[in-house]
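This report concerns only the one structure given below.
In this view, the complex is presented without one of its protein chains, the others remaining in place.
Labels for the chains are A, B and C, by order of writing; each one numbers its residues from 1.
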Amino acid sequence: MLTVIDLNSDVGESFGRWRSGDEEILPFVTSVNVACGMHAGDPVHMDEIVGKACDLNLAIGAHPGFPDLQGFGRREMTLSPREIETYVLYQVSALSGFALSHGSHLTHVKPHGALYNMAVIDDKIARAIALGVARAGEHLVLVGLPGSCLLQAADVLGLPAAAEAFADRAYNSDGTLVKRGLPGSIIEDPDEAAKRALDIALRGTIKSIDGKEIPIPARTICVHGDTPGAVEMGRTIRRRLESAGVILRSLKELAGLRK
Amino acid sequence: MLTVIDLNSDVGESFGRWRSGDEEILPFVTSVNVACGMHAGDPVHMDEIVGKACDLNLAIGAHPGFPDLQGFGRREMTLSPREIETYVLYQVSALSGFALSHGSHLTHVKPHGALYNMAVIDDKIARAIALGVARAGEHLVLVGLPGSCLLQAADVLGLPAAAEAFADRAYNSDGTLVKRGLPGSIIEDPDEAAKRALDIALRGTIKSIDGKEIPIPARTICVHGDTPGAVEMGRTIRRRLESAGVILRSLKELAGLRK
Amino acid sequence: MLTVIDLNSDVGESFGRWRSGDEEILPFVTSVNVACGMHAGDPVHMDEIVGKACDLNLAIGAHPGFPDLQGFGRREMTLSPREIETYVLYQVSALSGFALSHGSHLTHVKPHGALYNMAVIDDKIARAIALGVARAGEHLVLVGLPGSCLLQAADVLGLPAAAEAFADRAYNSDGTLVKRGLPGSIIEDPDEAAKRALDIALRGTIKSIDGKEIPIPARTICVHGDTPGAVEMGRTIRRRLESAGVILRSLKELAGLRK
Partner (left out) sequence: MLTVIDLNSDVGESFGRWRSGDEEILPFVTSVNVACGMHAGDPVHMDEIVGKACDLNLAIGAHPGFPDLQGFGRREMTLSPREIETYVLYQVSALSGFALSHGSHLTHVKPHGALYNMAVIDDKIARAIALGVARAGEHLVLVGLPGSCLLQAADVLGLPAAAEAFADRAYNSDGTLVKRGLPGSIIEDPDEAAKRALDIALRGTIKSIDGKEIPIPARTICVHGDTPGAVEMGRTIRRRLESAGVILRSLKELAGLRK
C-alpha cells in the first residue's frame, strides 16, 4: 500500500526581539504555516522564515489569526464575518508578497489558534475564512480538522482542502482535540507521538484519550515547533514515518489529493 | 501643447469606528493611495475603498507608513533599512491582495507621512523603500517629490517613478515643502490651489512662499482628501484643469511617462 | 419628594488624530467616564479631558475596556479572570495618575462596551472587574446596570456601587437593553429621551419597547457624547430634569447613596 502524507508546522511566530526558535523545525517538515503579523510574526521575521522555507523547498502557507498580539491569537474574539473575511485576505496577501519575492508562492492557508478552533464548529466563521482565502487565490488549499465546518466551507466554495491530524495532541472519542490545559492533552514523549503519527499515516486512525480507536482521515500531520522538545519530536516522527515506508510530500505536491 | 497629468489623493485612512470621510474625494481624482493598516486603515475599510476605486476605474496605489497608529505615521521612527524594506513589502502586498480580488491590480506606491518626508533627504531610507517596492513588483511606479532621494532610488533600481507636486502646500524656493504648522504652509483657498495646479500642469512651475517662480516637474498632483474643504478643493482643481484643456490620466495610463 | 440624580457620559475617546468631539457634552453632565487607552483614548487626550472635567468640578471615573483599538472595545474577547482583573487595575491606575496630577481623584469606574455587557450576565467577569477596581481603591464606585452581576460583585466585595439607566436606549421588558442595531434600539429624539430621563429620575421606571412600564432603580443616567445630536440631547435632558425640580449631583456627592 502506498502511503503519502505531509508534515506541517506553525512557524514565523517571532516578534521583534522575541524569538520563538521555530525555524529549528524546518528540516523535519514538508510544509510550513507562517504567522502574518496580527497575532505573531513581523515583516522582518516573515521574510527570514519564508527565505529559509524556500531554500528547503517546503510548501509555504499562511497562518492568519486574530489581531491580538498580547493573547497570541489564542483568545476568542467576536468579529463580524466581514471582518474575518477581510482580515484573512489581508494576512494571506501580505505573506504572499514575501513568497513571491523569493520566487515561490503560497500553497495553503491554515487558521491559527482561536480562529482555527472556532472554525471547527461555527459555520459562519468557517465560511468567512474560506471566502477570504478564495479571494486571495482559488488554488489555495484550506487546512483544517476533518469534519470541521472549515473543510465543509472549502467544499461549498470549491476550494481545495486538506484534513489535518495532530500527533502530539490527545483526542476525544468524537474526533475533537482534548482542550489544552486538561491533563494528558499534550503528548510530550516523542516515541509516543511518532507511534500516533504512524497510526494516522498508515491506518488513518488514532487512539482517543479514553482508549478507543477512532478514524482520523488526514492528508497532513501537524508537528509543533515552539515547544522545548519540538526538534526532537519532529526528528523522531519524521524518521519513523520514513522507516515505515511512508512517503512524505509537501502540500505543494499533495494539493487536490484531499483524503 | 498637449498636457497630461494625474490627480492623486491619500485615502482609506478610516480605522475601526474612526471615519476619515476620504472616500468623498474619489470622483475628483484619477489615482488613489490607500493606507495599508500600519499607520491607518484596516482590512474592512481597505476592501471598501478599493472596491469604490475600481468602480471608478482609478489607478490604485499603496500608501505604506510607519507602524504607529497613535501618531498616524507622522512621527519619525528610526528603523533599520531591513525593517523599512520588509514593512513596505508587507503593506504593499497586503493591499495588492484586495486590488487583485476586485479584479484590478496595484499601479503605484507612495510612502506616507514621516516615511515620505524622510525619504526625500535620506538615501538609505529611500533605497530601502525602493527595494521593498521592487520586491513587491517591478512594474510598480514609485511616487515622490521631484529631486528626492526616493526618485533617485527608483532610478537606481530601474523602477518607474512619478514626480509629485502639491497644489495646496506652500513651497520653499529650493523646491521643498514649507513644514506643516508654519504660517502659510497650507493653501486653504480652492481658487488659489487651482491656480497653482494650473501652473504645475501647464508650466511646470510654482510660486514659492518668498515669491519666486520655481520649476516643479510633476506627473501627478496631490489633492488632500481628509481636510474639511477637501471635496470643494478637489472639485475646483479638477474643473479648472479640464477647462484649461489639461488632460487628466491616471497613473495606470501614465506609468513610464515620468517627467 | 426630593429627587437627586447624576448624569454621566463616556468621554476621552479621542485617539491620536481621531477626535470624538465628546468634550462638547461636558457642560451638561455631572460625571464623566474617561477612556484609558486600551480601546480608545491616549495619554494626551486623557490629560486634556481630565483637565476640563476638573475645571467643571465633574466627578471623574475610569472607563476601562478590552485591548482592542480596531474594534473600539465593542467586540467580545474571552480573557481569563486574571487578565480582566489586571487590565482593569492597569487602566484605572493610569487614569488615576492624571486625576491626581490635576489635583483631583477618581470617584468611580464604569466598564466599557463589550466588557460592560458581558459583566451584566457573566459572574466570573463581573467579579474580576470588581476585584481589579477594589485593588485600585476601595472607595471607587462601580457603575453598572441594575440587577447586573457587576453590581452584585460590588456588593460581595463591599465596594460602593451605582445603578445606571439609559435615557436614549430602548429596554426589553426584563430590564435589559435592546441590542444595538435592532430597530428602535436607539432613541434619537431629545424630547423623547428627556421624557424617559424624567421617568427614571422621578418614578424609577421606564417604558419598555413592548409598552410595559418597568422598574429601573438608577442613581445615574447615561448620556452619550459621541453621536451627532449628543449635545442637543444632553442639553434637553438636563434642562427638563432641572425644570422638574430634580437635583443633579455628581457621583462624587452621591457615592454610597446607591439606590
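The rule we apply is simple: a contact is a pair of C-beta atoms (placed from the backbone, for glycine too) under 8 Å apart; a residue touches a chain by one contact, two chains touch by 3 or more.
Computed from a predicted structure; not experimentally measured.
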item	value
Hidden-chain contact residue, picked from the options C:35, C:58 or C:89	C:89
Among B:16, B:43 or B:67, residue touching the chain not depicted	B:67
Among A:5, A:69, A:109 or A:167, residue touching the chain not depicted	A:69
Chain not shown, touching residues in subunit A	15-18, 42, 69-72, 74
Residue numbers in subunit B that touch the chain omitted from display	67-68, 70-71, 75-79, 114
Positions on subunit C contacted by the hidden chain, ascending	37, 43-44, 46-47, 82-83, 86-87, 89-98, 100-101, 135-136
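The working rule: only the chains that are shown with their structure count from here on.
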item	value
For subunit A paired with subunit B, centre-to-centre distance based on mean C-alpha positions, whole Å	39
Centre-of-Cα separation between subunit C and subunit B, whole angstrom	42
In subunit C, residues with contacts to at least two other chains	70-71
